[in-house]
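To start, the structure under review is shown below, and the notes come after it.
The complex is shown incomplete by one protein chain, all other protein chains being positioned as in the whole.
Chain nomenclature is as follows: A and B, assigned in order of appearance, with residue numbering initiated at 1 for each chain independently.
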Amino acid sequence: MKDRSITAVGTHMQSYYGRPVIKEPVWQPEIPFYFFVGGLAGASSVLHVGARLAGNERLARTSLFVGAAADLASPALLISDLGRPERFLNMFRVFKVTSPMSVGSWVLLLSGGASSTAAALELLGRMPRVKAAAEVVAGFFGPPLATYTGTLLADTAVPVWHEGRHELPWLFGASASASAGAAAALFTDVGSAGPARRLALAGAAGELGLMEAMKRRLGFVGEVYDQGVAGKLARASTLCTAAGSALLATGGRRSRAAAVAGGALVLAGGLALRWSVFRAGFQSARDPRYTVIPQRERKAARRGEPRPASGSS
Amino acid sequence: MSDFATLSDITGEPDGWPETYGEDAKPRMGFFTDTSICIGCKACEVACKEWNVVPEDGLVWTGDSYDNTSTLGANTWRHVAFVEQRKPLREDDRDDAIRWLMSSDVCKHCTHAACLDVCPTGALFRTEYGTVVVQEDVCNGCGYCVPACPFGVLDKRHLPRTEPSPDLLPIFGRKEDGRVWKCTLCYDRLKGGHEPACARACPTASIQFGEVDELRERADRRLEKLQAQGWNGAQLYGRDPDDGVGGFGAFFLLLDEPERYSLPPDPVVTTKFLPAMWRNTALAAAGVVAGGLLAFIGGRS
Partner (left out) sequence: MGSNMAENHPVGFQWVLEARERGAEVIHVDPRFTRTSAMATRWVQIRAGSDIAFLGGVINHILTNDLYFEEYVKHYTNAPVIIDERFQDTEDLDGLFSGWDPQKGEYDQTSWQYAGMEVHGAAGQRESGLKTKGEQSGHGGHGAGLRHGEPPEEDETLQHPHCVFQLLKKHYSRYTPEFVAETCGCSVEDFLRVADALARNSGRERTSAFCYAVGWTQHTVGVQYIRAAAVIQQLLGNMGRPGGGIVALRGHASIQGSTDIPTLYNILPGYLPMPHTEYYGDFDNFVQANISPTGWWGHFKSYWVSLMKAYFGTHATEENDWLFAQLPRIDDDNSAYWTTMQMLDGKVKGYILAGENPAVGNSNSKAHRLAFAKLDWLVVRDLVEVESAAFWYDSPEIESGELETEQIGTEVFFLPASAHTEKDGSFTNTQRLLQWHSQATEPKGDCRSDLWFYFHLGRMIKQKLAGSMERRDILIRALRWDYPTHGHVQEPDAEAILQEISGWDETSGEFLDGYPKLKDDGSTVCGCWIYCGVFKDGVNQAARKKPHWEQSYIAPEWAWAWPANRRVLYNRASADPDGKPWSERKKLVWWDAQERKWTGLDVPDFEETKPPDYVPPDGAKAEDAIAGDHPFIMQADGRSWLFVPQGLEDGPLPTHYEPHESPFDNPLYSQRSNPARQTFERPENAYAPVDGEPGAEVYPYVGTTYRLTEHHTAGGMTRTVPYLSELQPAMFVEVDPELAEREGLVHGGWATVYSPRAAIEARVLVTDRIKPLVVEGRKTHQIGLPYHWGTRGLTTGGSANDLIGLALDPNVHIMESKALSVGIRAGRRPRGEALPRFVAEMRKRAGQGT
């Protein structure tokens, strides 16, 4: 209250009573969950195709079912966020390349439709040719499903998201691969789960590295990843992912238990990562400094003025 | 015309306007809000709500000078900011003088509108007047436009739904309206040949409605005058067609830096970088494929 006092406003505040300049996102918890399952689904369909080509039937089946399950969960989550099922249909009124959400919805429709068809036919053991076609379609639209969500966030005015536009799709992609690998490793006997484990490890490594790189480049805007809920989640994510991949790397080969535990941890890490990025956006939008200061500096730089003092409240 | 056509070059005319309207295209209409003659009467806020049947926004006393509506949102489409300063209004004033800035904010009807670009349903569209409007019967409440707007204009309406419509799946059905709302630049009034309600109500012509080109000239003349008279901090905001959003359809004359009024100092339409972002996304997707396949090097276990 005190620094809200008119005197204070009249004299030192650079913002309007400390109010946010942009609006916080209005998305519900369904969204970060969707980012996670969507990513899982997308990467799983790749793993599935790979396994088919490699003739690793066990792995192929699990990743197919995992992917299909995740693909079925996704629209449910989105519909729940919209609040009313019929509203989801409006997503398909148009196709707009300027709207990552529009593009994403179509991608989800195709890859989801395909992978679930494939899974169904797999279970029924019918129409092999159709199934094969479906698998290819799913394999093709899976990867963008895993990465577009990063761009969806980047294509907003939220500083920590917009400025993270270079890393976000890669980060989500890597994390998605990690999750897909981990999930598959979780449900497949160690004997057939080698590729899954390797994918999980590679993904996890990418996830950890990219997150660090993004925070570095974001500089002061990125500090939200060390603060509040977003900070806690980020630390949790790093811990789980690191621990999980360590387990998979060491014990995952021999012990099913280690594989299960490691897989679960890597999955948890991936989920926490989505949540961390999600919450970071809210924190970044709420504090006008993140919006105002970089823009002021940009303006000053353009005018060739000296950097104005930042850190105002 | 490809959607990317102007994204790479975001100055000039709004995307797809006026050509998509052909015959029916009208001159681009907008506002010049001259805050140097705003008396803070809030008639604009009230007139907007009366005409557009916008619901009450809560009875919250903020203590932020005389501003108790605080910000633009789903239920406030015109918002008058009040800033009290220990600073003389003009250079020739006594230096211990104080001033009280008042400014009526509104949707900027950007030349390149992020909200419109990112809207997945096409609910947000560009009218024949070059303005940006939400179609309430199309908006599905996806909320994407809310964080996309560089000015925090749009917001979701969390009040109970008005028109009764059965839920297909009751388990999911939320009872709130859930759609986004914002200034329509009184699309309905414009169609009827009337000026917007807020401009009509403004007693001091602080809100000036008209053709954007003409308003820009008026604004330039006004700025010259005020600067000649030594008004502290007089500056145009959003008048410039080659700023980050290609200029505003509704722009302002301010008496201090934009952030003092809760406005971003250097807004940029987020989709400005979208082409690059898409390329990046595709590469990342390829990365996922690569990763997924490389994982099979080294056998089953």
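By our rule, a contact is a pair of C-beta atoms (placed from the backbone, for glycine too) under 8 Å apart; a residue touches a chain by one contact, two chains touch by 3 or more.
This one's a predicted model, so the numbers in the text were calculated from it and none came from an experiment.
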{"item": "Touching the absent chain when the full complex is considered, from B:29, B:43 or B:199", "value": "B:43"}
{"item": "Selected residue (touches chain absent from view) among B:57, B:105, B:177 or B:243", "value": "B:57"}
{"item": "Contact footprint on subunit B, counting only the chain that is left out", "value": "37, 39-43, 45-46, 49-50, 56-63, 65-66, 68-69, 84, 86, 89, 97-100, 102, 203-205"}
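Note that in this section only the chains that are shown with their structure count from here on.
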{"item": "Between subunit A and subunit B, centroid-to-centroid distance (C-alpha), Å", "value": "29"}
{"item": "Complex contacts: residues of subunit A adjacent to subunit B", "value": "1, 4, 6-7, 9-11, 14-17, 19-27, 42-43, 46-47, 49-51, 53-54, 56, 79-80, 82-88, 90-91, 93-94, 96-102, 105, 142-144, 146-148, 150-152, 154-158, 161-162, 165-166, 169-170, 172-174, 176-177, 180-181, 190-196, 198-199, 202-203, 206, 253, 281, 285, 288, 291-292, 295-296, 298-299, 302"}
{"item": "Residue ranges of subunit B in contact with subunit A within the complex", "value": "3-4, 7, 62-65, 67, 70-71, 73, 81, 83-87, 98, 114, 117-123, 138-144, 146-156, 165, 167-169, 172-174, 176, 178, 257, 259-267, 270-271, 273-274, 276-278, 280-289, 291-296, 298-301"}
